[in-house]
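See structure below.
== subunit A ==
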Amino acid sequence: GGGDNKADGGSAGGTFRFGITEPTAIDPVNAQESEGIVIARALFTGLYDTSTDGKLIPKLAESGTPSDDGKTWTFKIKAGTKFTNGEPVDAESFVRGWTRVSAKASASDVSYHMADIAGYEDLHSGKSDKFAGLTAVDATTLKVELSIPDFEFVKKTAHSVFSPVPKVAGAGDNKAFNDQPIGNGAFKMTSPWQHNTSITLVRNDDYGLQKAHLAKVEAKILNPANGSTLEYQGFQSGQFDYARMPTPQLTAAKAKYDPQGEWISGDFSGINYLNIFNQNAPFNNADARKAISYAIDREAIVKGVFQGLQKPASAFLPPSFADVYQAGVCTSCVKQDVAKAKEYAEKGGLKPGTVVNFGYNTGAGHEEWVQAVAQQLKDVLGLDVKLDGKPFKEALATQQDKATSGLWRQAWTADYPTADNFMTPLLSTTGIGEDPATGKAQGDNRGRYSNPEFDKLLVTAKATKDDAARAALYKQAEKLAVDTDQGVIPLWQRTQYRLVNSKKFKDIKMDFYEDPTLAEISLK
Partner candidate 1 sequence: MGRYVIRRLGQMVVVLFGATVVLFCCLFVLPGDPVGSLGGDKARDPAVVEQLRERYGLNDPLPVQYGNFVKNLAQGDLGEDFTQRRPVTEILQPKLVNTAELAITAIVIDIVIGLLAGLVAALFRYSFWDVLITLLTTMAVGFPSFVIGMVLQKAFVVELPWFPLISDGTVNSLILPAFTLAILDAALVARLMRGTMLEVLRADYVKTAIAKGLPRRTVLFKHVMRNSIIPVVTYLGISFGTLLGGALITEAIFNWDGIGLALVQAVQQQNNPIIIGVVSFGVAVFVLLNLIVDLLYAVLDPRIRLA
Partner candidate 2 sequence: MAELDKKDDAVDATPGISEVEVVDAASETAALAAIEAPVDRGEPILQVRNLVKHFPLTQGILFKKQIGAVRAVDGVSFDLHQGETLGIVGESGCGKSTVAKLLMLLETATSGEVFYKGTDITKLSGKALKAVRRNIQMVFQDPYTSLNPRMTVGDIIGEPYEIHPEVAPKGDRRRKVQELLDVVGLNPEYINRYPHQFSGGQRQRIGIARGLALNPEIIICDEPVSALDVSVQAQVINLMAKLQDEFNLSYIFIAHDLSIVRHISDRVGVMYLGKMAEIGTDTQIYDHPTHPYTQALLSAVPVPDPEAREGRERIILTGDVPSPANPPSGCRFRTRCWKAEDKCATEEPLLAIPQRFKSVDSPAAHESACHFAEEKAVLAV
Partner candidate 3 sequence: MTTSSITAEVPRQRGEGAEGPVLEVRDLHVEFKTREGVVKAVNGVNYSVSSGETLAVLGESGSGKSVTAQAIMGILDSPPGRVSKGEILFQGRDILQLPESERRKLRGPKMAMIFQDALSALNPVFSVGNQLGEMFRVHQGMSKKDAKAKSIELMERVKIPAARSRVNDYPHQFSGGMRQRIMIAMALALEPDLIIADEPTTALDVTVQAQVMDLLADLQREYNMGLILITHDLGVVADVADKIAVMYAGRIVEQAPIHELYKRPAHPYTRGLLDSIPRLDQKGQELYAIKGLPPNLLKTPSGCAFNPRCPKAQDICRTEVPALLPVTERDGTELAGRGSACHFREEQLHG
């Protein structure tokens, strides 16, 4: 939804209210989930931003240029902008910020985004307190040296972790700064974070770029156990201007609010899929895995369980990555095919009655569709599917265990719009991160799909300068992993819906991280 015209017609002022859950952090040093990131991105402006459809939007960067080998990036930074405490935003402040994130003492959960920058290891392990790969050539020039070629590095810098910080930020565990960061963003905080209660942002009138219209933003902190319901009720009772809804309520909410123009939706860079434990029987062969994929009727589940509000996926990469998206690349995903399913099962030695563990984490609303999938596998292949719901941490431990077999529900959303952000962590051999001592999969590729050919394709792609050629390599890699090898089983794409108070505000949209575009909203 949403028109194209910018905030021109709108007026400044107003308080925008919405609900979030208590973030882990709002300081870029450790802001990680969308709730933390929405605040961090309002408080800080980095080199680039990502548009909802995955395009790179320059912010403080006037340019970003890779070297020919793809190992050095040089960024030109817009001059003259300031932090809200008056400190200048210069190349140094970026070096400071990135170093702060990667330093050992910060133990940042998001520092891994910087792992490819030269000198990360030393800094992160505490061997050094300098980030060797970063140089502030002059006030407006930032040079970044990478340890491996990466022509898409620039896209990563749109993540809030790559924000500049002022000198006062200090080390990563500076409590005062953690709770009330001083940034250079469109908004600033005049009072610290009221933990579990609220975070209040006010317009930064000295903002160096296009200033925000809203005078104030109030993020009420809701509990995660009931967040979406509370947001929805808050919207209904006029206490929020932006809200999620519990999935079961979507149809009713849409019927009511869509006609009033208070309903927005978007397809996001995320995927819901089945992780399939590639290295253990019965799924240690592609045929058995394909049998599963063919047996699932995504269409029916989407209609029946999700009331048509999700979209079946036929690829692993999201459609928003337009240059790499290939609809139908997973041939087994396109349509339920009972005959094929049986055929592949036969080939793959997946006999009826085979016991298949099907794991999911409980209390997160997966119970319904998981049962539907299980039922289809039973009906089509006669498998003895054992649903295995576990609380999150226990679930994770099971997934990491080398001996685990069967299926696992998993989902992924992008940190930045690169194919690599999906494929390396989720499908590459390095993504497994097997601990040699315990055999635990410490990475995100817990299905342990591993194909050297695929790994090579990724490395090559990353080091390919030409966008089209790179995209082609990624496409090739995706086809190999998701279709030929069927290393994972895509289920449906990530689609999101929000209620927005378009009576009072205009230009409320969702950004790449599914958060409201705070800097663009204006009063009607």
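Behind the choice of candidates: all candidates are chains of the complex that A comes from, given by their letters.
Going forward, a contact is a pair of C-beta atoms (placed from the backbone, for glycine too) under 8 Å apart; a residue touches a chain by one contact, two chains touch by 3 or more; residues count from 1.
From a predicted model like this one, the values you see are computed outputs, not experimental measurements.
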Revision key, fill the gap. The sole candidate from 1, 2 or 3 in contact with subunit A in this complex is number 1
Point to revise | Residue numbers on subunit A that touch candidate 1, as the complex places them | key: 24-25, 32-33, 104, 107-109, 111-112, 115, 124-125, 173, 175, 195-197, 220-226, 229-230, 233-234, 236-239, 363, 391-398, 400, 410-413, 433, 435, 441-444, 446
